[in-house]
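Here the structure is laid out as C-alpha cells; the discussion comes afterwards.
All protein chains of the complex are present and in place, except for one that has been dropped.
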Amino acid sequence: MMIFATLVERFYAALAAWGIPWIVPTLVVMVIVVSVVLAYISVAAMFMIWWERKISAHIQVRYGPMRVGGWHGWAQSIADGIKLLLKEDLIPTGADKVVFVLAPMVVFGATVAAYVTIPWAPGLIVRDLNIGILYMVSISSLVVVGIIMAGWSSNNKYATLGALRSAAQAVSYEVPLVLSLLGPVMIAGTMSMGKLVEAQSGRWFGVLPGWFVFPQIVAFLTYFTCALAECNRLPFDIPEAESELVAGFHVEYSGMRFAMFFLAEYANMFVVSAIATTLFLGGWHGPWIPLPGLPREVAHGLFGLVWFQVKCYFLIFVMMWLRWTLARLRVDQLMGFAWKVLLPISFANLIVTGLVLILGKHALLYVGGIAILLLVAILLAARPAARTVRVGERT
Amino acid sequence: MEKPIPIGTTVVMERTGETMEEMYVNMGPQHPSTHGVLRLMLKLDGEYIIDCIPYIGYLHRCHEKIGENRNYTQIIPYTDRLDYLASMSMNFGYVLAVERLMGQKIPERAEYMRVILAELQRIASHLIWLGTFGLDLGNFTIFMYCFREREMVLDLFESVTGQRLNYSFYRIGGMPMDFPDTFLTDCQAFLAWFKPRLPEYDAIMTDNILFQKRVQGVGISPPQVAVEYGLSGPMLRACGIKWDLRRNEPYSIYDRFEFDIPVFDTCDVWARYMVRRREMEESVKIVEQALAQLPPGEVMAKMPKTIKPPAGQIYSRAESPRGEIGFYIVSDGSPKPYRYKVRSPAYVNLSALPEMLKGCLVADCVAVLGSVDIVLGEVDR
Amino acid sequence: MTPEEILEQLKQKFGDAITESEVKGVEVRLTVKPEQSWEVCRLVRDIGFEYLNCISGADWMTHLEVVYDLSSLQHPNKAHLRVPVDRDNPVVRTVTDIWRGANWHERECYDLFGVRFDGHPDLRRILLPEDWAGYPLRKDYTDERLVPYTDYGMEEKVAKAEGEKAAPKEARSLQPPTPTKPATA
Partner (left out) sequence: MTLKLGIFYFLAAFTVWASAVVVLGKNIVRSAVALIFGFCGMAALYVLLDAEFLAAVQVLIYVGGITILLLFAIMLTSRIGSTTARVVNDQVILSAIAAIGLLVGLIYASTSGIPAMSGPPRLPETAPFLGRALLTTYALPFEAVSVLLLAAMVGAIVLARKD
C-alpha cells in the first residue's frame, strides 16, 4: 500500500549505508516533494484557467480560445503565463513597497502549504498530520491576510474596499465552513486526512458507497457554499467584483505578481475541492480498488489518483458552472446569508449528527424527523417574504 | 513628483472649499460600469453612499453648435451619434421635428418603414441594455445571449441601410429607398427566433432569486420625484406612471397598432428592468402588425431641393428607447437652423441619479446606474 | 381646459408681465418679462404643467432668450415660455425650486449661453471644462480652433468662375488619392 513511503525509506536506507548524514536525503526528499507539488499546482492551475475559458465559452454559445497551440487553443494559458512573465512589474508610487511585494507571496505560499495534507492516493500524501483537516483550514485562512495586505498596501481606494469586503467575508464564512466540516470528523473520529478517507471505505445499507456525503448532505452543501465564498468565486466574488471595484484588491498588481494571485486563486479552488472530496466524497475511493490481477500497490496508486482527481475536477466544474450562470450577491446579502442561514443550518447539522452518534442507529428515525422539521423551520424563518412579480403581471 | 494623497486624509477641495472627512471614491471616467466616460464622485460612509456628484461632458462634441452650421439634411448623420445604440430613433425624432416645422406629410409606406425600423431599434437597444445590466450585476452569460440576438437585428439593418450602427437612413420627407426584397421574410424569421428567446432571458435573469434580491427595493425614485425631475421613458413607466408618447401623443402611425404600455409601480431597479423586458415583447407586436399592414407605394415625398422650413420654432418630441427625445429647432427661413437644441432623455434621467443613489451601497450604485440606461453620446452631445 | 382658457387665466394674473402670447394647436406660447418669470412659471406649474421638458437658450443678437418647454402628464396641453434677458447682464431667477429637473438644464444654459440663474444651488459648467472661456452658443463666439463651415460645392463653382486651369487642382484634392501601385488581381 505505502508504495511511495517504501520508496522514500529505501532511499534513506541506501544513503545511510553509504555513510551520508541523514540531513542530505531529507533535504533531497523535501526539494523533490516541493518541486512536484509546485509543478502540479502550476500545470493544474493553467489547465483550470483554460478549462474555465472553454466552459464559459460553451455556456455562452461561443468557442473560447481556439488558436494558440492548435487543438482548441490548449496552449493559451501557457502563452498568457509567458506574457505575464514578460510584463513590466509596476509598484505604485504611494504603495507600501514591502507589504506590496510580500502580499502575493503570502497568498501563494498559504495556498501551496495547504497541499501538504491532500491525500492523493493511498499512502500518497506529503504528510498525514493527525490534525490534517484543521491544518488545511487554518492555513487557508492565511490567504485573507495576503489579500488584506495587497489591498491596503496598494494605496488605492478600490483595492482597500476590496480588502475590507474580503476580510468581512472571510471572517463570516470561516465559521460555518469549519462547523460543517465537523460532521464528517465526528463520524470518523479523526482529523487525519488519510484516516478520514479510510473511514469512508464501507457501504451505506450495502448499496451506496460509504461516502460521508450521504449522511452529511446538509454539511456538504453548506461547506460547498462557504468554499465558493472562500475562493471568492461567483456569486461570492465581492472582493474583486470588477463591475464595482474594477478588480478589487489586486487592481494595482501587474505582471508576475498578478500571475501569482491568479494562480493562487485556481490553486485554492483545487484545495477546497480536495477538502470536499476527502471529507464528503470518499477521497480516492472508487471502483477497481483493489483490482484483481493488478498488483495492489499499482491499483491503489493509479486508480486512487485518478478517482481523486475526477471528483475534485467535477467539483471545480460545478464551481465554474455556477460562476457563469449566477449573478453576484451584494455585501449585506452576503453577510446576512452567512450569519442568518448557513450558521444555523450548520449548527443544527452538528447537533443532529452528535445525537445520532450518541443515541445509535435506532434513534435515527426519530432524530431524522426532528432534524428535518428543524431545518424547515430555520429555512422558513431565515427566508424573508418573497416579493416576486412574474412576467406578465400588470400593476 | 507630487506626493499622492494617502487614503482617508482630510482633503479640502480647492473649488468647493469642502472638507472631506468621509471617504471619497472617484468612479470613472475609466470604469467598467460607467458605460462610457462618466465620472461619479461618491461620498461614502463605509460602503454606503452619502452623496454622489456626476461629472459629464467628456464626450461633448458641440453637437448643437455644429447643427447651427449645417443645413437640415446634413444634420441627420450627426443625430446618429447622439444615441449611437438607437440611431434609428434619433433620426426619427429629428426628421419628425423638421417635418412638423414644415408641415410636411410623408407617404404611407415610409411611415410604416419608419415604425418597423424604430421598433426593431428599440429591441436592439433594450437587448444591449439587458446584456450590460447583467454584466454590471456579475452575470456574464446573458450579455452574450443578448448580443447574439442584437447581431441579428443589426444584420437586418445592414440589409436595409448598408450600415450596422450609424444608419442615417431617415430623410426629411420619407425614406431614401425601399426595403430590400428579402427584408420581409428575414424580419419575420428574426421575430420567430426572437420570441422564444425572451423566456430564456427570464430563466437566467428574471426568475433568478439572486438577481431579484439585487434589484428589488434598490434605487427608488418615487413618482413625485420622477415627475419633478422630468424622467421619461422606462424610468417614468417604472414609477407607475403610464406615459408613453407613442400612445399619449401619437406621432407617425403609432395610433394604428395594438400594444400595451408596460407599467410597474415599485419604482426600483426591478421595475425598470421589468418595463424594458416587457417593452421588447410589445415592440415585437408592433413590428408584426406593421409588417402585416405594410402598404405598397412610394417611400419619399416630393421635396424641394433645398429644405427651407418657414421661419418659426418648434419643440418636437418622440419616444426613443431611453425616453423622450426632444428637438427644439428655431428656423429663420434659411437652409440652416438658427438654433438647434437636443433634449436628450438620458441627460435628464441621469440628473436624477444622485437622488436615487442616496443611502445605497456601492454595489447598488452599479445596478442603479445600469438601470438608468445612459448613452454618453446622448448625455454629452 | 383649453389652451385659450389657460392663456386667459395667466393673463388675468400677470397681464403686465406677458408681453406676447399666442395659441398654436394645443400649445400656449408666451413671452414673459424676466422679472416675473419665476412667478409665471409657478402659476403655470400649478395650472397642471408639472412636467418640464426642456430649458433651452437662444441668442437673438439683441438679447438672449431662455425658453421653457412644459407639458402635462394629465392633459394634452403644452406651454412654451420665452423669457428675453439682457445680453450683457443675463440674469433670470432659477426654477429649480419649481421643477427639480431644471437643475441640469439651467447649468447647460449657463454653460453654453452664459445666462446666470439666480438662486441656482450649483451653477457650474456642465458640458464644457470648468476653465473654458466664453459661451460657445452665442452667435458672436469666436475661437481660433473653430473650423468654419465650407460648402464644398462652392469650391468647384469658384474654380469654374476663375477659369479652367485652376479647376483640376482644386478638384483633385477632393478625390481619393490615386494608388501608387496598380492593384494586382
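Per-chain residue numbering starts at 1, and chain names A, B and C are given in the order in which the chains are listed.
Note that in this section contacts are C-beta pairs under 8 Å (C-beta built on N, C-alpha and C of every residue); 3 or more make two chains touch, one makes a residue touch a chain.
Note that the structure is a prediction, hence the values are computed from the model and not measured.
For the options A:M66, A:L142, A:M256 or A:L305, the residue in contact with the chain missing from this view is A:L142. Only one residue from A:L84, A:A163 or A:I187 touches the chain missing from this view: A:A163. Of the candidate positions A:T6, A:S35, A:T93 or A:N130, contact with the unshown chain belongs to A:N130.
For chain A, the residues touching the absent chain in the complete assembly are 23, 96, 98-99, 102, 129-131, 134-135, 137-139, 141-142, 144-145, 148-149, 152, 155, 160, 163-164, 167-168, 170-171, 174, 178, 191.
Methods note: only the chains that are shown with their structure count from here on.
Judged by the touch criterion defined above, the protein chains link up one after another in an open path, with no loop closing it.
Of all chains, the one whose Cα centroid sits at the greatest distance from that of chain C is A. Top-ranked chain pair, ordered by C-beta pairs in contact, is A-B. Among the chains in view, B has its Cα centre nearest the centre of the complete protein Cα set. Computed from the mean C-alpha positions, the centre of chain A lies at a distance of 44 Å from the centre of chain B. A separation of 62 Å divides the Cα centre of chain A from that of chain C. Touching of two or more other chains is recorded for no residue of chain B.
Among the residues of chain A, none is in touch with two or more other chains. By the touch criterion stated above, chain C contacts chain B in their complex at residues 50-54, 56, 58-59, 67, 69, 73, 76, 78, 80, 99-101, 103-105, 112, 125-130, 136-137, 149.
Chain B meets chain C in the complex at residues 15, 56-57, 60, 62, 64-65, 68-70, 225, 227-231, 241, 243, 248-249, 315, 317, 324, 326, 328, 330, 338-339, 341, 343, 347-348, 350-352, 355, 380-381. The touching residues of chain B, counted against chain A in their complex, run 1, 3-4, 6-7, 23, 25-26, 31-33, 47, 134-141, 143-145, 148, 202, 204-206, 208-214, 216, 240, 262-266, 270, 274, 277-278, 361-366.
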